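Got a structure here, written out as structure tokens. Questions coming.
Every protein chain but one is kept in place in this view of the complex.
Take a look at chain A:
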Amino acid sequence: VNEDLLKTFAYTARGELAPINAVIGSVAAQEVTKACTGKFTPLFQWLYFDAVECLPEDTEKLYQGDCTPRGDRYDAQVAVFGRDFQDKLGKLKYFIVGAGAIGCELLKNFAMLGVGAGEGGNITVTDMDIIEKSNLNRQFLFRPWDVKKPKSETAAAAVAKMNASVHITAHQVRVGPETEHVYDATFYEGLDGVANALDNVEARRYMDRCCWHYQKPLLESGTLGTNGSVQVVVPHLTERYTHYQAPSEKPIPMCTLRNFPSAIEHTLQWARDMFEGEFSQAPETAKQYLTGMRKMEEILKLPNQQDVDTLVILKSALVDDCPRSYADCVAWARRHWQDQFQNQILELLHYFPPDLRMSNGAPFWSGTKRCPHHLVFDAENELHLDYIYAAANLKAEVYGIRQVRDRLKTKDLVAGVSVAPYLPRPKLKTTTHAVSDQMEKLSLSNLLEVIPPPESLTGVSITPLTFEKDDDYNMHIDFIVAASNLRAANYNIEPADRHKSKRIAGRIIPAIVTSTALVSGLVSLEMLKVTQGHKDIARYKNSEFNLGLCRFCVVEPEPAEENTYNEVKWTLWDRFEVEGELTLEEFLQHFKENHGLEVTMVSAGRFTIHSTLIPKTERNRRRTMKITDILKEVMQEASKDEDHATADDPQRGESPQWGTSQQSDVNQQRAQGGPLLGAVLMLDLCADDRQGQDVDVPHVRYSVSR
């Protein structure tokens, strides 16, 4: 018997912790769901889970601490960690970024643990979203009557009910460079840690950058269906947040979409693009012309054929296919059907006949290039009618014409539409853009003649549609399903039902509460370790799991990579702290004397302050200037070069400065002509070591004295 282990168990078994319950409860709930639905593979009888690595590294602390119950809500927790640790939890200041699925669960766990419930403690939660119906299946702090209310405030109010002593501040601020006046240095410097509860990689990367900059622990997690993952980032110990791109996220090549689809994903993307072109982009162009937002003179100045393209769109939207009634919409839909599913396929086969051989004798249509066949319209075919019905109604909506939600009526109307027979085009054209052949023959001047001035189009009003996957009444998904399945029929691809189509076309990530509750439980356990201040990296755990398959993978985080210059070891967490203001000369001298480094280049984001490649006279001129003065000059030069520089441009990605409240209001600063400089500059160096070798060195945190 391992005595230590037994002792540890004996000292803690009386206790109970919310995160452990969250972990065990969510896995077990998935098992019950399996029993009810018969979906997924059940757990084979046993699952054991422990998180003893949350306990103090020095076990003696565990045995000595004050664990006496006081009859309060934390007794069960105090039984494990002792009263001192409970007080520590109460004093924590945490930032939870997002109050969605993971956010709700995290807030619950944190509230149960008593995070921010003591003097000086606080939880800040931010989310700019409002509550949607589809959130209610997993975001358990929200009720049906909360729909359309802000997530963060609603969640904060719900948490206050669970544990009234938690100090919680709710914001509706999107994290990003544009809000660094809210989340500024003072804010971050006061934090003990950050927990991400985000739904996109961009924001995750941004938060990682902030946490790296301010050297704060970051708890990161995400879910996808029954899958989930947790990553803990601890300054000076682990690597930073990493994101691996799944192969499924890669875009589909254009030629596959246009001419050679071989999977339903391809036809769905094609249908989605068609929706965008027909019902969003073209109407937007027409609307801009109609409302005078874009004048003919401006259109004619567009480069690269865009003038003609725009006019072709206008002619179609305002002259040829401008409906006056629902019947017109049906007629348009029918012609569109003909063009998409018959003519364009016939045309493709006209240029690439089914028996075409390539120069090496191999058939052109082979492998993933499936030879298509054209469809013949049949109003009795449900799928054909689905398309007409959806397309006509969407067209009607764009033009503000009363929709007719009546399939039979639509069927009657479509019977009366005649379509021109297909005639092969004389010129080779492999794109499938909806440009009819007569139009292409029209020159710019011909087009100009037929497009009436906006004043004469008073009866026409156009509203572009915005794709919305979640409204089952708007027919957007209906259109996409029909278009995709018709194209799938062209290419002998197995069609997809509405659910599958919606998931793929809407890029909707399936989500269930069990995975969310599990990642949040695991994140909360990592929070306990971070708060304990564990120094041993092996005590932290990154996790990945699939609840459907009962696969759990728990690994030690990757340590921060170690680099060396002049025998000094450093990681990405280290930086040179330099107190300003210094002249460039003093700055270079500082590195030579204190670190044995010959600095060959100094840059702030994309601005170069010093480089051996700069002409000598200019270099010498700069030597006596202060670092920030050089930067001001360089930035001004750069902004002169950029005609279309917008106010937030220098703030993009590689922004050299980190905001303080004094210099944060970018626009205001710009209006006053003031330079965008912060109290702290992050500088990058290129440098040679004592042996004259080019070496990697840490970043420089340069404080500008006031």
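Please note the rule applied: a contact is a pair of C-beta atoms (placed from the backbone, for glycine too) under 8 Å apart; a residue touches a chain by one contact, two chains touch by 3 or more; residues count from 1.
The rule is short, and it goes like this: contacts and distances are computed from a predicted model.
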Among "NEDD8-activating enzyme E1 regulatory subunit", "COMD2 protein", "serine C-palmitoyltransferase" or "Dehydrogenase E1 component domain-containing protein", UniProt's protein name for the complex chain that is not shown is "NEDD8-activating enzyme E1 regulatory subunit"
Which listed residue, A:D4, A:D50 or A:E567, touches the chain dropped from view?
A:D50
From A:C36, A:M254, A:L408 or A:L613, the answer for touching the chain not displayed is A:C36
For the chain left off this view, which of A:D470, A:D536 or A:E556 is in contact with it?
A:D470
Determine and list the chain A residues touching the chain excluded from the picture.
9, 12-18, 20-39, 41-52, 54-55, 71-77, 79-80, 108, 111-112, 133-134, 136-138, 140, 143-144, 161-162, 225-226, 354-355, 357, 360-363, 365-368, 370-371, 470, 472-473, 492, 499, 502-503, 508-514, 517
